[in-house]
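Selected chains from the complex are presented in situ; the others are not included.
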Amino acid sequence: MPNFDPPDPNFEARVRESFERQRVMETIGARLKRVEPGGVEIELPFRHDLTQQHGYLHAGIVTTVVDSACGYAAMSLTPPGAEIVSVEFKINLLSPATGDLLVARALVKRAGRNITVCAGDAFMSGGAQEEKLVATMLATMMTVRGRA
Amino acid sequence: MPNFDPPDPNFEARVRESFERQRVMETIGARLKRVEPGGVEIELPFRHDLTQQHGYLHAGIVTTVVDSACGYAAMSLTPPGAEIVSVEFKINLLSPATGDLLVARALVKRAGRNITVCAGDAFMSGGAQEEKLVATMLATMMTVRGRA
């Protein structure tokens, strides 16, 4: 993982406060775990009411968690008062998202003044099962200044 | 829109029955509207408990709806007993997803034996507001046979 120097020493509080305002995170039961400079981890316990037709987590729900992880990884490297919006992302679904717990881990690949590119992986685990990679994302985030 | 000849005359019932099993659709309040050969429309009324930090529908929720629309557009052109899984998709978020109603419309761009590629657009409308394009997706779907 690259060693980033965050321009805002208060980055973690700012990320956590923004996450609290993402109402969909509470709706689906996602929890913000680690927040580091350029790296964020979000967890989602498996729930049957979030599944697709075969009983796996819907690709869009996996995406919701990984997108937020990418967005907050980008936000951790922004100056005070800046916000992040998702420009676009692409995600490959690699394995059925079944198990007890989904963990999304996002890392900044390049932080620019306006555009930040992040990579995010999602893993499922459960029971005696080791973590299994279920999805991988490449995302483009944009910094929006002066809204605070 | 291309003029597709569906190999399964019962395609619409098959798509609607699969949609009913996507429990996340009921959880977020999405409704399957039109189902045509190679084209599907899904609606999602705006709900505050599906929003991100600025009060817009979360990009992942928009994605959930457009991905399902793409998947079912692909499924409409499969033979009886076949299923569709999402291989990957990419989505651009074009405008804030705010308004009363999100409508996702997906069309098959090319249907192959194994791989089907779909394009999906999401629009928001509300009040006197005209439909506004808020997101556009390009998705790769895979046909899985013989699970029925």
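Letters A and B name the chains as they come in the text, with residue numbers starting at 1 for each one.
Here, a residue touches a chain if its C-beta (ideal position, glycine included) is under 8 Å from a C-beta of that chain, and two chains touch if they have at least 3 such contacts.
A quick note: this is a predicted structure, and the numbers were derived from the prediction, not measured.
Peer 1: How many copies of the chain make up the whole complex, given that 2 are shown?
Peer 2: 4
Here is the rule we use: only the chains that are shown with their structure count from here on.
Peer 1: Please compute the C-alpha centroid of chain A, do the same for chain B, then give the distance between them in whole Å.
Peer 2: 23
Peer 1: If you look only at chain A, which of its residues touch chain B in the complex?
Peer 2: Within the complex, chain A contacts chain B at residues 18-19, 21-24, 26-27, 48-54, 58-61, 63-65, 67-68, 83, 85-93.
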